[in-house]
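What follows is a structure written as structure tokens; I'll ask about it next.
The full complex has more chains than appear here; those shown keep their coordinates.
Per-chain residue numbering starts at 1, and chain names A and B are given in the order in which the chains are listed.
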Amino acid sequence: MKSLIQFALHTVFLCLLLSSGFANADEDGTSFPKLREQYYRDHPGKGKFAQHWDAIPIQNYWNPKNFYKPPVSVPGEFKREMCVSCHQSLTPGAYHAWKESTHSNLEAIRSLSDPNDPRYYKKQKLADIERNLVQQSLLKEGEKLTEVGCIDCHGKVNAESIEHDKALVMPDRASCGTCHVGEFAEAESEKEQEWPQKQWDKGHPSHAVDWKANVETSIWAAMPEREIAQGCDQCHYQQNKCDGCHTRHTFSVVEARQPEACATCHNGVDHNEFENYMTSKHGTVYQTLGKKNWDFEAPLKDALTKGKYTAPTCQYCHFEADGQFSHNLVKKARWAFNPTTAIADNLKHPWFEERKELWVKTCSNCHSKTFAESALEAADKGTIAGIKVEQEAKKVVQDLFNEGLLTGQKTNRPQPPTPEKDAAGGFFQLFWSKGNNPSRIERIYADMWEHDLIKLYKGIFHNNPGGFTYTEGWSPLLRDYAEIMDENTRLRDEAKQAKPDYQQYIPAVLIGLGGLLILGYVLIRRRP
Amino acid sequence: MKSLIQFALHTVFLCLLLSSGFANADEDGTSFPKLREQYYRDHPGKGKFAQHWDAIPIQNYWNPKNFYKPPVSVPGEFKREMCVSCHQSLTPGAYHAWKESTHSNLEAIRSLSDPNDPRYYKKQKLADIERNLVQQSLLKEGEKLTEVGCIDCHGKVNAESIEHDKALVMPDRASCGTCHVGEFAEAESEKEQEWPQKQWDKGHPSHAVDWKANVETSIWAAMPEREIAQGCDQCHYQQNKCDGCHTRHTFSVVEARQPEACATCHNGVDHNEFENYMTSKHGTVYQTLGKKNWDFEAPLKDALTKGKYTAPTCQYCHFEADGQFSHNLVKKARWAFNPTTAIADNLKHPWFEERKELWVKTCSNCHSKTFAESALEAADKGTIAGIKVEQEAKKVVQDLFNEGLLTGQKTNRPQPPTPEKDAAGGFFQLFWSKGNNPSRIERIYADMWEHDLIKLYKGIFHNNPGGFTYTEGWSPLLRDYAEIMDENTRLRDEAKQAKPDYQQYIPAVLIGLGGLLILGYVLIRRRP
């Protein structure tokens, strides 16, 4: 009888998991251990350039699994309550943030009774989590979680005490995934993405492999300035941790559902999505009406109803695919990080066409299908227009490099540090420079493809007019094009000038020789 | 008797219209048809460069009157209720936005009873609209509008059904103006603006002619990349539609009264008003106190009282003129879009002086008259200081062009596409480039006058210190000046170097000739 009930509950649980996009969880309840095992197996640690760099202290926190060691300064075993009471004095900010969180007050969730409360969905989630913990033997059958306190994440779920100098951990994705299995599975499923013409390696680009992408970028590993390099880590750690969006120690979904949650990483010269969103009409509606009236306690699937959204957020469009919301954000990726000919030339391939269809469906939440298709078509073609300009400039720079005509190329071009390799207008030239490497024209080209072109693409797809026509994108792209063309003309003129001009001696030589000839003639005639 | 009452009501109506800034409405109630007729008569359609460009699909939406066709994919006649119920499933975001709007719930307005409610003014507005619709025979005498639903704007006001594949329209200014006659009239009155020394064409620059300004800009029409060109349309469509500020489908005045409503268009390199406002003290008070405490339901005339504003918004200063608020935003325009000598040299003309006085009055809402005058004087003089620098640079670039000394000018200067014409440092060079057109120095100059100088002007008038002295404006202007001067010196030096230097032959030629002369003498003397 008991197992029948268990089976029934199990079935309900799985249905709920599946319906919430948790398609990867195994049916036998072993999903989390498998997920965790695979998560660690996929993790690159220091990556293939490991011998080229050493972690500096702050990196212990960007990749705790590989680098973090508990502090020896606080030895001894501490009970659950002691963690909280001690850190209330030691790190009051962290304590109060936690105190404001759902983690500190699970009873508030358990006692929700109004199905119209936008947080009502959390009640079921909590029950699911507890059931899952039972299956992992972290909770006894029938036991309730009273809170998620320091020890549960920095030690072990439901532990009674912790050896502070030996067992303390900084939580990683798997720590959070212990309870939040569905979200963990969704997020990890980004690794399954495969590009039809190998435009990107499997799983790339995505949050699920962003640490790998980071440490296996040759210039990142090569940079002698490790304190600058760890600036990249400050975003490229989503593969390691979940607090990039759900900031410790509130781990708030209300925070994570607002566009600013994406802003720390998705801004700036080579991925200005946040700026594009905020000054698009989507973003200005969010700012004028959303901030005050929308309810971010509502899950994304209820955004239009309980959430009262009247415009999309970043999350509303990018967590969605085919009407379902999940932590897999790459299901509709097409141009992905940056526009390339390898993508432009294959947009008619079914892989791309299907994803375009998914986008049409997303936009059609608010717009007509025709509008959506027209907007996406314009964005594709506008992006391709930018690629064309960039490719022309690329050839100019490559030719100069091949002919050895770049400024200082023959006299003052140090090689980049290992494992980076020299190349005209390479990515590394944005982060490393010495002598005349890069030359001016190369750096302009590096900015062009990595900044202007990407901003053109991001701006046009986010419907931010100034963000792709004049302030960012097209107009800066043409400025860099004009710079490159001007420089090309001058470098080639200079090369011509620098050749010793032997012609200049011709008149003098001719006259001199003429004189000698006549002289010789005279002398010969003079002979008696 | 009936006509007496009608007359009385009519008079009340007109007084209300007039008092709300609706000065252009005719007294006989025929105002809307006349307005509409004039609106279409003034509209340029594809404009004078029509033969040079074709509309791409997305432009159907930026200028629906000229380009939009109903979708053949959804044939048949649909009743009012069917529109709503069908689109509730098809485009739920649009539905919910509308459901949150005043349009969907006119009863909430009609039932307002507290005169202190900031929305109370809408009650009268609704009565006026209904009266006006009666006059247009769109509503029966005594009939009430129950809602403004899909069909009222996408078909016809108060219609019962619509032929979806034949009669569906995307609303234009006149559609909204059918009900909102006063606002329509106010907005259209921008076309009456005339500049005393023809600095701008009649009505320019203004929202009321921004589509005309767009399509009759030669480089816009000339650009082969139509998907980029439509980026301009994404702002330059205010002449066509009202949802640039009142975003569909809430059409919210609360939205439109907040500065972010202006942000999508009024930001960036050549019109950074939003950025200037937001980091001015006006904007920081809005952000710190306004967002939470001010009531944007209050109309602008009640902003200080019911609205509790303690600092101005964009709307508070720019919709106002002489104490009245309207949708004519150019009544106080002086420097308008960009600073020119044609304006600088005429600031003492009464036209400009009167407008300056209007500004003093605006600022005097909060500041002393003396403060206002001092600030405006500083802003005028600071702007003129910028013009001086820009004009000096202009001459340098023009001279190089006239002398043929620009990089590649004689070897690699393709002409811009028709109907654009070549010019040194022209506007077109911000959006089109090929070979050495523009040369580097021209593009710098184009950025200088179109970006730096405008940002200097916008920054100083919006009281944003960094926005006109160091981050934007003056300091970038001087950087471009320095670039231009440096380039000028080098282009002229290079030109000198490139000239064949005949002087170098002089010594050899002299010596050779000397030798010949002596030889000749010898030969002659040798003659017997």
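In the analysis below, a residue touches a chain if its C-beta (ideal position, glycine included) is under 8 Å from a C-beta of that chain, and two chains touch if they have at least 3 such contacts.
This one's a predicted model, so the numbers in the text were calculated from it and none came from an experiment.
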item	value
Homo-oligomer size of the whole complex, from 2 visible chains	3
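The rule is simple: only the chains that are shown with their structure count from here on.
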item	value
Chain centre separation in whole Å, for chain B relative to chain A (CA means)	35
Complex contact set, residues of chain B against chain A	56-58, 60-61, 71, 90-94, 96-97, 100, 225-228, 230-235, 247, 249-250, 252, 254-255, 258, 260-261, 263-265, 267-270, 274, 291, 407-408, 411-412, 429-433, 435-436, 438-440, 442-443, 447, 494, 497-498, 504-505, 508-509, 511-513, 515-516, 519, 522-523, 526
Residues of chain A that touch chain B when the two form their complex	278-281, 283-285, 287-289, 291-293, 304-305, 308-312, 364-368, 370-371, 373-375, 377-379, 381-382, 385, 389, 459-460, 463-472, 474-475, 478-479, 481-483, 485-487, 489-490, 493, 497, 504, 507-508, 511-512, 514-515, 518-519, 522, 526
